[in-house]
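First up is the structure itself, then whatever we jot down about it.
Every protein chain except one is present and positioned as in the full complex.
Coming up: subunit A.
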C-alpha cells in the first residue's frame, strides 16, 4: 500500500508557490471537479478580486467517440472577461495533458486570453502532449494502472485516493 501525501499540505505548498506570481488582474479557473475545489480555495487564500471560474471540459474531450458524454456534465462558469485576461488554470492531478488541452480549447471559445499558466496539486508525469505546469504541489510517480483522485469531505477537507483504473472509466 502506497502512502499518499496529505492534500491539505500540498495545497498549502501550492498556495505559497503561487503567491508571488499573482496580481489583482490574475484570474483563477478550476477544472471540474477536483480542480474547481482547489481553485475555490486558492481564489480565497490568494485574495483574488476577479470572480472564480470553473470549467467542465466534457464537450471538448478527445475521447467522446470512445466513451460518450460524461454522465454528469456541470455548467462551466466564466464570469470575468476572458479577452486579454491573465489566467491560472487549476487541475488536481496532471497526467496525460489531454484534460488541459480540452480546457485550453474551451477557454479560447470565451475569448483570447493574454496568458494562461497551469497549476496542479500533483504532477504524476506520463504526459502525451507538450504541456507543462508552472506551479505544482508535488510530483509523484505512479503505476499506469492506478488512478489518483482528489476527494472532499463533508467538512471541506481535501484528501487523495488511489484506486485501480476502470477499463471503461475516464482518463485523467
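Note that in this section contacts are C-beta pairs under 8 Å (C-beta built on N, C-alpha and C of every residue); 3 or more make two chains touch, one makes a residue touch a chain; residues count from 1.
Here, contacts and distances are computed from a predicted model.
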Original post:
With one chain of the assembly withheld, which option in "Aspartate carbamoyltransferase", "(2Fe-2S)-binding protein", "Sulfite reductase (NADPH) hemoprotein beta-component" or "Membrane protein" matches that chain's UniProt protein name?
Top reply: "Aspartate carbamoyltransferase"
Subject >> Which residue of A:8, A:25 or A:109 touches the chain not shown here >> reply: A:109
**OP:** From the listed residues A:56, A:92 or A:123, report the one that touches the chain absent from this view.
**Re:** A:56
Original post:
Considering the entire assembly, which residues of subunit A contact the chain that has been omitted?
Top reply: 56, 58-61, 64, 67-69, 71-77, 105-106, 108-111
